[in-house]
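Yeah, one chain of the complex is gone here, protein chain that is, but the others are all in their spots.
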Amino acid sequence: MLPGNSACQGCGSTLALRWVLKALGKKTVIVNPASCGCVYVGLYPRTAVSVPYIQMAFAAGPAAASGMVGGLEAQGKKDVTVICWAGDGGTADIGVSSLSGSAERNTNYIYFCYDNEAYMNTGTQRSGSTPAGAWTTTTPLGKKESKKDMALIMAAHRVPYVATSCSSYPADLYGKTKKAKLIQGMRYIHILTPCPPGWRFDTGLAVKIGRLAVQSGMWLLYEVENGVFRLSPPSRKILENPEKRVPVKEYIRAQGRFRGMSENEITLLQEMIDSKLEKVAELDGKPLFF
Amino acid sequence: MSGIFEVRWHGRGGQGVVTASRILAVAAFNEGFVGVQSIPWIGAERRGAQIEAYNRISRTPILLHSQVYAPDAVIVVDPSIISEDNNAVVRGLKSGGFLVINTARSNIISSLRVPEGCSVYLVDATSICLELDLQVAGLEVLAMPMLGAFAKATSLVSLKSLEESITSSFEAELAKKNVDAVVKAYESTRKAHLMPEQYVPPVPPSKPIRIPEIHHWTDLPPVPVSTPSKGSIGNTGDWRTRKPVIDKEKCNKCLFCWMYCPEATINIDDSGFPQIDYNYCKGCEVCFNECPRKAISMVVEEK
Partner (left out) sequence: METLILTGNHAVAYAVKMARARFISCYPITPQTGIVEKLSEFILNGELEAVFVPVESEHSAMAACIGASLTGVRTFTATCSHGLAYMHEMVHWASATRLPIVMAVVNRTIGPPWNIWAEHGDSVSQRDTGWIQLYTSNHQEAFDTVIQAYKIAEDPNVLLPVMVCLEGFVISHTAQPVILPNQEDVDSFIPHEPWRHIIVDVDNPITHGNLQMPEDWFYEFRFLMHRAMDAAKEKIVRCSIEFEKIFGRNHGHLVEEYKCDDADVILLSMGSLADQAKVAVDVLREEGYKVGALKLRAFRPFPEEELRRVAKRTKCIVVVDRNLSPGKGGALASELKATLYGFKGMPIVIECVAGLGGRDVTLEEEIGLLKQAFRVMEEDGEPSGIIWLGLK
């Protein structure tokens, strides 16, 4: 990832891509369906990524990656890692059929969803991945519906590796990407990437906001490896030490997009998170599905 | 006024240029101009990236839909654009036109070259925004005060029309802040007096050339492929309003700043200290917030 690209200041997605590329190395090919990623690499005839980066139509990322994997396989080229680098709209909404198809075929690639929880490239419209309560230009009063849980949906495809991460935890992301690289078949990594203009916070807080998401339990870091669910250290820490858990209110109130949420709604959200964490504690280390 | 009065705005994404252009169109309509037009130039609009917007104002309906090439007035919301390329700002500006510039600094004036017969007006929009806390997501909405400066310079729209336009665009509290900014700017705008040698022949209108290395379609390959390069969009250091400065006395080389830099602008020097590439650092302040030793301070950029 080279500097001087056209990402917004404080972009969580470019921070995540930096670490993903560090983990994967030079022998990597990226398919990037329409998303911020098709703009932030820069304008023709220059680009900010130093591995092949193929921009793709919105719904076509996983299928194009499947083709690339197949084309390389047909030529016996085995040392290249194909990845799809997609946003949450491309993942949870328009691209879900193509993504699910590639998972069902257990295509040998890594799919990364960088999740900034709305259509940020078009100016913040709601996506299936926008959390309840969040303002977007198409949910001016706050989204009523819940966030689609793509990582669990992908785990239900019984692919060999599913993980969640966050751009504020580069070591976590780097480790999971390194691990995924060595696994054969379809691998899915879902990265929460805070977005200053879309989430309405000062650019300098980009890392802090992601950390609050994890420390409050709003966003969980975990892996599902061969069906077994395992919490990652940052999330396990808040389970094992409830005193280190940050009230979700701190996360919510740090962002302009949740300004429409009432105290009551935040209390309810806190209860939901507490109950989620209890269930998660039981699941840790166990198979996720029957 | 007869014919069409054309305005070109120069600013950066996040400075409210598009909104201000819209407000100007409504204000001009309120003023009795039947033909008004606001043209937001949506390109790769990113916070900090250079953008242009346009207005047309006329006593009769406007049928033109192209961009503005020969403006009667140019509003420069971000003065760093002038330091980068004086001609980019004055290209096509009509002799006898207006150049309205946001700047607190006088040295930008001394280096300015403007077409003969133009009048130059100056206002310190940055200070007005800071004073009134007119910010969106950490960026000063510099374009708003420029409306006041434009009104003062051209007398084309009145403060009253601008106020009506703003009041109809924002909720009460925000509207008041914006109106205050416009009024303050109106009052503090002054005409600049340039040295005779600063007046130059008009720069002819032109379309921007962004990729100088390609001249003709015969230079092109079948498919537009891009090659890796720093500055794939240019020197993004210009996007900064504040600059991170590392205090090596306090720095313990933990490299959190390097780790968390979303832009990959922090390198590690031979002695293990982080080193910021100011050509590209966009000034997001992540490093400033993440440094555990508070060894990074943000310094207001002198532009």
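For clarity, chains are labelled A and B in written order, and residue numbers in each chain start from 1.
By definition in this document, contacts are C-beta pairs under 8 Å (C-beta built on N, C-alpha and C of every residue); 3 or more make two chains touch, one makes a residue touch a chain.
Here the structure is a predicted model, which means the values were calculated and not measured.
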{"item": "Option from A:A60, A:I209 or A:L269 whose C-beta touches the chain left out", "value": "A:A60"}
{"item": "Sole residue of A:T14, A:T28, A:T193 or A:S235 that reaches the chain not shown, by the stated touch rule", "value": "A:T28"}
{"item": "Options A:M1, A:V20, A:M68 or A:L173, residue touching the unrepresented chain", "value": "A:M68"}
{"item": "Per the touch definition above, residue among A:V80, A:L152, A:L239 or A:L277 touching the missing chain", "value": "A:V80"}
{"item": "Hidden partner chain, residues of subunit A it touches", "value": "26-29, 31, 38-39, 41-47, 49-57, 59-75, 77, 80, 97-98, 100-101, 104-105"}
{"item": "Missing-chain contacts mapped onto subunit B", "value": "43-44, 207-211, 214, 217, 220-228"}
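What we mean here is this: only the chains that are shown with their structure count from here on.
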{"item": "Distance from the mean Cα position of subunit B to that of subunit A, given in whole angstrom", "value": "33"}
{"item": "Sites on subunit A touched by subunit B in the complex", "value": "1-12, 14-15, 18, 39-50, 167-168, 170, 196-197, 200-208, 256"}
{"item": "Parts of subunit B lying in touch with subunit A, wherever the complex brings them together", "value": "14, 44, 46-49, 137-138, 210-211, 213-214, 224-236, 239, 259-265, 277, 279-286, 288-290"}
